[in-house]
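For reference, the structure discussed in these notes is given below.
Yeah, one chain of the complex is gone here, protein chain that is, but the others are all in their spots.
We just call them A and B in the order they show up, numbering each chain from 1.
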Amino acid sequence: MQPNRSLRILTISASLLVLLSLYMVFVYAPREVIMGAVQRVFYYHVAAGWVGALAFLVTLIVSILYLATNNVKWDRIAVSSVEIGVVFTSMNIASGSIWARPIWNTWWTWDPRLTTATVMWLLYIAYLMLRQGLEDPERQRRFAAVYGILAFASVPLTFLAIRLWRTIHPVVIGSNDPGAEGQFDMTMRMRTAFFFSLFTFTVLYATLLWHRIRLEGLASRVAIMKARPLHDR
Amino acid sequence: MFLQEITLDTSFYMLLGYAVFAILGAGYVISLLARSRKLRREAETIARIQVEDSEQSLS
Partner (left out) sequence: MPDPTDRQPPTAGFWRAVSAIVWKDLAAELRNKEIVSALFVFSLLVILIFNFALELDKAARENVAAGVLWVTFVFSATLGLNRTFAAEKDRGSLDGLLLAPINRSALYFGKLLSTFVFILIVEIIVIPLFSVLYNISLFSPPLLLVVLLGTLGYAMVGTLLAAMAIHTRAREVMLPILLFPVAVPVVMAAVRASAAILAGAEWGRVAGAFNLVVVYDTIMLAIAIMTFDYLIEE
């Protein structure tokens, strides 16, 4: 089957890319001077955040497409993308917190990006809960699509609002050096590792999305099979 | 630069961070596999029941 083969190639490629990126992150990229080893978390942390945002954007697009065309395939992509987005946003938040701990001596900073990621996470979860709470499948798809659009629109506004708030309440940082804001100079190798991680995660997203969409298709078929009445005895 | 070139030893947190990526990533993949297997099994079962049923109604 054609789709199966392409997917298999993609899956293998994604796995290889992950292995390669791990090499880049742990071996190729140099150790950062100020933060030490934990800085390496940055590569995957940002990549995960990027995928979270990408997944959300995809959800927006297919939500609009679903409302416009009423074609179920768009909805399958939407729910799949949201689920994957939750996973990667969780990675982003957790790794962000872990990165913060040794550097700023706190498990949490109300940093605009991290806080926006958290709100985005809550929006995703709400999306999934909405779907779960609606029994009628057609209504589930329609309402979820509307929420997908609304939720995405609120994210940039949230980011602006938090940034506004933060200019009045600057974060109290433990140390005084410029590394405190999470900034550090990236050498050429670091840049390479960084962009490679972004690329790897994007491919990973596409792979997982494809698998998840197929799963959704399978679930639909099984649901139809269940609904079909048994032959009269 | 400062005399103390001793970089912070933050390896523990690095490992913790990557453990998060590994656990969440692997966890999700496993969940996909598990759900897929469950659905396939359901599909098989239903197909079998329907075949048995149609055989019964024929006989």
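In this section, contacts are C-beta pairs under 8 Å (C-beta built on N, C-alpha and C of every residue); 3 or more make two chains touch, one makes a residue touch a chain.
Please read all numbers here as calculations on a predicted model, not as lab measurements.
Across the whole complex, the hidden chain's contacts among the shown chains comprise A. Contact with the chain that does not appear here is found for just one residue of A:T158, A:T192 or A:S220, A:T158.
Contacts to the hidden chain, counted on chain A, fall at residues 64, 67-68, 119, 122-123, 126, 129-130, 133-136, 139, 142-143, 145-147, 149-151, 153-154, 157-158, 160-162, 164-165, 168.
Everything that follows uses one rule, which is that only the chains that are shown with their structure count from here on.
If you average the CA atoms of chain A and of chain B, the two centres end up 16 Å from each other. On chain A, the positions that touch chain B within their shared complex are 31-41, 44-45, 48, 84, 87, 90-91, 94-95, 98-99, 101-103, 208, 211-212, 215, 218-219, 221-222, 225-226, 228, 230-233.
Residues 7-14, 16-18, 20-21, 24-25, 28-29, 32, 35-36, 39-40, 42-43, 46-47, 49-50, 53-54, 56-57 of chain B touch chain A in their complex.
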